[in-house]
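Worksheet for the structure shown next.
We show some of the complex, not the whole, and keep each chain where it was.
Chains: A and B, in written order; residue numbering restarts at 1 for each.
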């Protein structure tokens, strides 16, 4: 899983049936200093995340599992809202 | 999932049976400022996308699910046509 920030939404009327009813959230991966790090992707929300929130996201089969849409075209999902990040470095 | 732009097509007469009947669309991944970002790939179309359209694409098992060809050699599929991208940044 990775840390990300919800930075926007995508609207698509013509889409695969399995995406209907799922909020398509643009999620920007972050490093653990909360800096943008990597390419943003579209993740379906499964925990009620809002714009600007720090989230945990997962990809692949794990994302379909989180969305409880096992045979869907989903391959990224938001699965947690971060309360706290504690990093110890040497 | 990711945002992409359909920039072309590939024709291959000699191909795996499971690709027969699927339109092979060259899809260029974009960032959320709609700039080219990353390597183009071949995705099968599942929503009637045309050249130049802004689309949502998915990869892996999710792509086979979208194409309803679960045992196929497909590993990327177009699953939505973008109406709107709303990005909020700090």
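Here, contacts are C-beta pairs under 8 Å (C-beta built on N, C-alpha and C of every residue); 3 or more make two chains touch, one makes a residue touch a chain.
On a predicted model such as this, the values are computed, not experimentally measured, just so you know.
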With 2 copies in place, how many does the full complex contain?
5
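Just so we're on the same page, only the chains that are shown with their structure count from here on.
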Whole-Å separation of chain centres (CA-atom averages), chain A against chain B
19
What part of chain B is in contact with chain A in the complex they form?
1-3, 29, 31-32, 37-38, 46-48, 56, 58-63, 65-66, 70, 77, 79-90
If we count contacts the way the header does, which residues on chain A are in touch with chain B in the complex?
7-16, 18-19, 24, 26, 39-43, 51-52, 60-61, 64, 71-76
